[in-house]
Structures are given as structure tokens and as C-alpha cells.
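With one protein chain removed, the remaining protein chains of the complex are shown where they sit.
A, B and C label the chains in the order they appear, each numbered from 1.
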Amino acid sequence: MVSKRVVIIIALILVFFLPGCWSRTEVETLAIVTNIGIDTVEQDGHVKFLLTANIIRPPLAGGGTQGGGSGAGKPVYWRVASLGDTLSDAERNLNLRIPRRIFYGHLRFVVINEKVARKGLADIIDYLHRNMRIRPRVLLLLTPEKAFDTLIRQAELEPDLARMIDEMDRMALSRSSKAFIDDLAHTTGQLTASGIDPLVAGITPIESPPTEPEGKPVKVIRINRGGAFRVDKFVGWLDSDEVRGYLLGIGKAQSGPFSITLKPHSHKDVNIMMTRATGKIKVDTDGDEVTAVIEISAEGDLSEFHTTEEIATDEGMKILGQKFSDAIKTEVMKAVKKSKELKSDIFGFGAALHRDNPAEWKRFEKHWYEVLPRIKVTVKVTAYVRRTGMTAEPFKPE
Amino acid sequence: MYIIGLVIAFCGIILFEAPKLIKEKMWGELMAFSGLLLFGMVISSAAVLNIDVPNPTALIEMIFAPPTKLLTSFFE
Amino acid sequence: MFNVLRRKLKQTLGRNKDLKVPHDKFEHGEGNGDKEKHPISNSLEQNKIILKEIFNNCSDVKFREFELGTAPAVKLLLVYIDGMVSTSDIHESIMNQLMLLEGLMEEISPEHTLELIREKLLPIGELSENGDFIKITDNILMGNAALLIDGEKTALILGIKEWESRGIEEPQSEPVVRGPREGFTERMLTNTMLLRRRIKSSRLKLEIKKVGIVSKTDIGIMYIDGIANNKVVEEVRKRIDRIKIDGILESGYIEEYIQDDWKTPFPLVLSTERPDRAAAHLLEGNVIILTDTTPFALIVPVTFFHFLQASEDYYTHWVGTAMIRLLRIIAVNISLLLPSFYIAIVTFHQEMLPTALLINIASAREGVPFPAFIEAFIMEGTFELLREAGIRLPRPVGQAVSIVGALVIGQAAVTAGLVSPAMVIIVSLTAISSFSIPNYSGALSLRILRFPLMVLAASLGLFGIMVGLMALLLHLCSLRSFGVPYISPIAPFIRSDMKDSVIRFPLWAMFTRPRLIGYKEPQRQEYLQIPKPPANPKRPSGGKERDNK
Partner (left out) sequence: MKLIEEGKISGSQFMWLLVTIVLPTAVLFIPALTIKYSGTSAWISGGVFTTIWAFIIVWVASTLGERFPGMTLVDYSSLILGKFPGKLVGAFYIFVLVLTVAIVVREFGEFLVSSFMQQTPIFVFNFLLIALAASAVRNGIEVIARMNHFVVSLMFFALIFIFTLVFSEADFKNLYPIFEGGILPIFRGFFTPMGWAGELFLIFILMPYLNNYREAKYAGYKAALMLGVIMSIDIVIALAVFGQQAADYVFPVHTLATYISIAGFLERVEAFILALWVAGITMKVSIWYYCAVIVAARTFNLQDYKPVVLPLGVICLTWSITIFDNITQLVEHFDIAWIGFSLTFEFIVPALLLLIAVLRKKRGAEKGR
């Protein structure tokens, strides 16, 4: 009895050694992809996908001995691309020239070419979702140039583009709320839900003047706009102010500078730094008319003041608050206008109607994109300026 | 190849249980053991040799799918 | 298996057939249910021949013949083992008395020699009579002296044991910062003394049994009557009686024979060198098994959490102890799981690492020729080897080993490209964690289990680890130590026992004994003895001052 049991245990342990460990992959046999770009190319009359991947070169990147700052001379990532009939095909075609297993576990963002997006995102989203390694947190970006070209642009201050975009998303963009990178899960949710359309962050490729002493001009990217979609098709761009209007409307704006004109000058003379904001959308119907109310409440601090008036009074603050709310209102209205123009329900008026009044929504659902431009949108803003920073009254040169 | 593994596994199971049962004269247990094991042998060898045997879920589906569909259709 | 042993034993022992008294009868001493009697005769010569035959070729057994009185002179034979008896007692309390005080003899008739010697002549505390060769031999072997008197059918057994033994020293295996410095010694009576001094109660019982057919080692079972579970005590007795072995040289022998399950890598019996710890367990209702010739006492029944407790836990502040207990639990997990976790993550779940770390590990592993599993195996193996070498070697050499070891699992192995730096960190963390588990045998079981888990991790990743852990949990749940479930305060969950498992509560809150161990008298102190400031803190000594006025 006893020896039998021992035999069984030994046999079990041996069984584990036998099959050579199916899913095992050593780290050094992985090609760690941090970001991919998706283009389409016409070849022999067929439309093919061009998948571009940035792969980390471990010996250059880490190792502890090398400092992070020296990344300018030798890039730590490596751009490769391959063609394929489908994206998966292209992915495996990468292995025709890369000796390592393509590993998506650390994919940070996906850049999609504008033209591809115009034809529809659904196929791409499907590819991304089916892969078990790609997580729903992956960020989506649109680029007007070829994604192939975008992926070789320089990342400054961070060792690679992936980390740069990641940090931008987490730290930088919410400082101004002028751009916003959404992730795969949300975009998919908005894509599949009725009555709401996604807005995907957009890249502007620029050539910046030299950033180092005796340097050459560098090719960098700037995230300063948003691509609006109708269902899954890209229809047009929102500029950075409009993006902020959109963010304010849906309540995702956190902070940001608002430059306003206090006196009838030719230039803006006051800046209020928004510190917190909430936004809510309510949609109602009246017969065939749809009305939407966007309620926003915001708070801000005075951060710059270019005139010499006395402002540190209750009255003054109220005036500033009024101006501040006007500025917000203008931005939101601009975004709404753009949304109507593009017939893209990025604000989710339809979804709001569905939420508040499902029966009415049934009536409008079929021809919602015709209704959308006719919606009467009112923006109600309650904005306060709470503090004046470290100085109360402006400095008066006398 | 797989059938060899299967044979070894079944031999292992029989060696593991049967001697004790025979020694302690537990005939009822031995009957139940061998009956169930025989059934297991049949279905597992069939699976390994790619022979089609009736599938329990197919049976369930045959019996229960029509009434269930009828039931759920009231609620759609 | 045991039958085989017994048969073999009988064969080897029974070979000497030409003795008048078969040799193996002597080996089956008391406590073995041997009903056969081998009475001594009243002829001293005869007895002497037999005894000489029994102690054939035992040069340390001394036969001293002398005479008592002058007329008629009674022949006496003193038999003892040199080195095990007190020589001064032999000289002064026995020989001196019997040989020099002859004048008394004339008054008494020779028939009463025995009574006379016993009652008037020998100033020795422990004295008994015995007329059986087996018993006499046993007593001589135990360090008593036997006084045979010509014409008497009984011999006097004189308890004058005395042998060299180590003094009470600080225990080596369980050092503490705060707490008593006394440790058990190899002499069982010293150990019982140490316990009696801590628990001055007549309820503290000591039962001595002789185990070992040849060695006849004294085994002491100690428990507090009324607190210890009778069933456990009975079970201990039964299991110790069941041991039929040639000799017991250390309590480890006993441990292996009395534990509930021989297959488990986990210790089901706790051993300690510290009398304070043993006393604490006695008070909780455990049974202590002391073994002569070893300073390690056994404690039963135990649970898994006993191996995470150190005696110092109860002497230092409870908050600190509570934290240290948590730390130890983390250490258990690290020492069991860290290498396998590393293997699983590096070979299966690379997405779990932060990108920067993954890149670092990947670039560090770039030049390493082995898969992570082999790498880990090499390093863990090397470490175990070094540790073993360090323990066995004499101290000065041991240091050299540790220097070499530091080089091997340190910089050199990394520079040589045999292993990656991350692996070195993993190995050292594992080592440190396994050192911080207070009980050596507890830590040993975790060290053993680490390797199968590594195999599982290398073949199936985290799933494999989890399968291994579930198997381990199943095993732990099915274990019992003298009827007490091994991981008892957790599963089965006993709320009142949680006070002394994962963290330690303040002493005043531990008013019950462990429910499954000391359930007979569950309450161990008054309720709610929370220390408080004096009742009226505003005027601590105000009353007195007023009195003075």
C-alpha cells in the first residue's frame, strides 16, 4: 500500500517533466511589444493590413547600469512592420523576420491611421479584444499620418513612446483637460452601446526645433485633439478647446486653465485655473423635439491677473466667476456644435435619453442621427472662483 | 500511444483499490467498483480511439431543449 | 515493518544460548510484561558467578567482596558500575559503615543481617530490596549499586547514582533576547527539576517509562492533571508503550514513533530545549515527553501555529509580537513560494510584471544559458548545500564556507553568467525568510516542499502552484496531532483560539486555554484583568497629604 502510493507520487511528478511545459516561454525569448500601429495598404488590388510594432530591445534598455537619460542617442525600441491579410496574419508575419515570440502582454497603446478609422474600427477592436494578452486598458490613438511613421517619432524625457503616452495619460493631459486618451474597454463600450459614440485621442505629428544644444530638429508628436466617430467610423476632428468642452460636458474634465477677458482688451487678461468640475447631461423630449440640458458646476482659482483693478472683493470674485462660467459655456457649446456638425453623438445624448426615458428613446432610436443636429442644447454652468493664489490684489507698478 | 497511457492508468486504479476489497471480502463494493470502472473504461477508450458513443449532454438536449425553448419563448 | 524489526532483534539477542539465564531475558527488562522470575539463590558464590557471567567482559562493572562483622563474618558483595555511582558514597556511606562498625554485629543474630544493614547501617536515602536477577541487573545498569549478602535471598539496591553531566546552559537552538537563559540538559532529573521549579503544583505529574530493549532509556511523561486531556495522556502512554526498539538515543526516535502520520513532511511533535516553553505548554494542557540523555523535550499535541511561536513572544510587548507573528507568516509564505512564484511569473505570466522590471529581468537573463527553472534549482540547491555544510563543519571552517558561499551565490555566479541577478535576490530572500521561522523542523518541512512547488510552477505556472498549494492544504487539513486538527484555529475555525495564532493578543485577553488542547479546564485566569490607571487619577496621593495636616 505504502510503496504503491510513493510510486504514484513519483509518476505524477515525472508526468510534469514529460510534456515539456506547453505554455512556457522564457523571458529572453519574448519580443516585448509596447505599442502597435495599424495602417492599411493596397497591394495587388487587395487591401492589406500593415501592422507596425515597437519592440523593446532589452540589452539596451535595462540592466541597471545604464541611466535613463541617455536614451536620445540610442533608441531602446525597435520598429518593425509586416503586411497581412488580417491583423493576426500580419502579427504572425512579423515572425518571419523576428526570432522571438511576439508578446502583447505589455502593450500600452495602439495607433490607428485616420484613413483606416474612417472605414471603421470594429474589425480592429475585435482583433484587440480577442487576444487574451491585450488588456482592456490599452490606449487608443488616431494619427493623420501613417501609423508606421508615427511609431518612429521621438519620445523625449521618457525612454520610449509607450511610457511617454502612458505618463501623458496618467499625469499630463488631465492638467489642462485639453486632450483625453480613452482606453479600449471604454471605446468599445461606446462603440457598441446605442446613443453614444466614441471620441478617440488624436495625434498631431510635428517637427520641433532642436531640443538640445547643437541638436537637429526632432520629430515628435503632440496629443491635442480628438477624433469623433459615428458608430465605428471616424468622421472628424475636435480641436483641443472642443475636446475640453466635451470633457466638461461629460464630467471628465478635472482641471485646466481658462483664459478670459475681463476688460474689452484685444487680449485675454485673466486666467482662472479650474480645480474641480462636474458635468451631467439630461435629455428630455417634447413631441418631436429633443432638448438636452448640460449642467456643469466648476470651481477654480485665480492664477494670473494682468489688469490693475481691485479684484479681491466679494463682488470681484463674483464677476470673475461669471466670466469663468461664460468661458466654460462657450467651450461646451463649441463642442456641442461640432458634435452636431459631424453628426457624432460623442456626448451620449441618445444614451441619456435612453437612461431617463426608455420609451421615448425607442421612438427616436432609428433615426437618431437625423435628430441629433436638431437637439436644443442648453448649458447651465455654475462656476465659482474660490481663491486668489498667494497674492490677493494685483501688483501695481507705481 | 494514448491507449497505452490509458491501460497503465486503469491498471494503476485496479491495483490501488481491488486487492484491499478482495482481502476484506467486500464483494458489493467490488461489484460497484468494477461496474463503474468498466463504464469508465468503455467511454474513455472510445474517446481515445475516436469512436462515437452517445453523449450525455446530447441526450439531455434531446429531451430538455424543446420544453425549455417553449418555456423561454414566453419571455422573449 | 515493525514485526520484522522485532524478529531481527530477537535473533541477534538470542544467539548466546549457553548462558544459564538466557541473555535476552535480561534485555527484556521491566515494563515489558516479562512474568518469568529469575530469583537469586542464597549462596553468594553462586550469585557472583551468575552476575559475572551476565557482566562478562564488562570491565567497568566492579565486584567488591568484603565482610561484615567478625563473628560470624557475613560475606558481602557490592556490584556497581564504575563511573555511574558516587565513589564517595561507596567509600563513606557503604564500605566505611559496614566494614568499620563491626562492634555492633555481636549483639544481633546473623539471621537479621539484612534488616540490620538496611535499617541501621546504611545511611542512604534510596534503598530497596530485590531478589531477582533481572531487576538487579537493571538496577546496576542504571547506576545503582547492588549489595548481595551471603545467606540472603534478596539483595539491597542502593541508589547512589552519580555521573558526570553538563551543567545548565543557555539553549543553543532557541536563543532569546528576553527570557530565562536556562536550557534543558541531558540529565532527565535535572529537566524535571527545571519544570517543577516553574510549576510548583502537585498536579504536575511525571510518569517514567523505560523504552529501548537494549538501551533502556528513561522516558518521562509530564502533564498537569486536570488540564491535560486524559485521552491525549492515555494515547501518549499507549504510543510510547508500543515502541519496541533496541535503543533510544534522542527524542527524535520517540517523535518518529509516536507521530500520527509518518508520511508528512510537517512535524507533528514540537521539540524544545527551553524549560520555560515546556512549562508554558504544560499550562496550556499539552503533554511533555522528556527523554533521558537529550536536552530536547517533546510537546504534544501541537498545531501548525505552534511552529511560528517563540517563547519570547510572551515576554515582550504584545503589539510588537503581534507584528512579528504576521512577519513570520509572511516569511513562511516567502520561504515556501517565492522561488516558484518567480519561475511562474518569469516563464508564464510575464504580463504580471511592471514593464520596466520585465525589461530589466529580460536583459539580465539575456546571457543566462538555463531556463529560469533550472537556474532557480541550481541556486536553491547550492544554497541548501551551503547551509548544510555550514552547520556540520567546525566553526572556524564554517566561516570560510560562508565566505565561499557568498561568492558562489553572489557576485561571481552572476558575473560568470550562470544566473541572473534577480535570481540571487530571490534565493537570498528565501533564505532569510526560512531563517526567521523560529522552529527548525518547521522550517525544514517548508524547505523540502519548496522544490516540488518549483517543479509545478515550471510546468504549469501559477495554476501549478495553486494545485500544489491545494494539495498541501488538503494534506494539512487531514493531518492530526494526537487527535487535534493540525491547522486548528483556522480550520476548523475556533474563534477563541485566534488570540494566539496569527497575532498574539495581550496576555490579559488570553483567558482561555486552547479549546482542543486544554478544554478540561478552559479558563486560565480571571476575566477582564485589563491594566488600568488608578481609580482616581487626579489625586494619586492626595489622601495621604491631607492626613498629614
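Assume a contact is a pair of C-beta atoms (placed from the backbone, for glycine too) under 8 Å apart; a residue touches a chain by one contact, two chains touch by 3 or more.
Since we're looking at a predicted model, the values are computed, not measured.
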item	value
Contact set of the excluded chain (shown chains only)	A, B, C
For subunit C, the residues touching the chain missing from this view	345, 348-349, 351-354, 460-463, 465-467, 469-471, 473-474, 477-478, 485, 487, 490-493
Residues of subunit B in contact with the chain not shown	9-10, 13, 16-17, 21, 26, 28-33, 35-37, 39-41, 43-44, 47, 55-57, 60-61, 63-65, 67-69, 71-72, 74-76
Sites on subunit A contacted by the missing partner chain, in the whole complex	12, 19, 22-23, 105, 132, 135-137, 166, 170, 185, 188-189, 192-193, 354-358
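Basically, only the chains that are shown with their structure count from here on.
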item	value
CA centroid of subunit A to CA centroid of subunit C, Å	67
Junction residues of subunit B, two or more chains touched	none
Residues within subunit A bordering two or more other chains	none
In the complex, subunit C residues that touch subunit A	263, 346-348, 350-351, 355-356, 358-366, 368, 371-372, 421, 452, 455-456, 458-461, 464
Complex contact set, residues of subunit A against subunit C	5, 13, 16-17, 19, 21, 23-28, 30, 32, 34, 56, 58-64, 103, 105-106, 108, 133, 135, 162-163
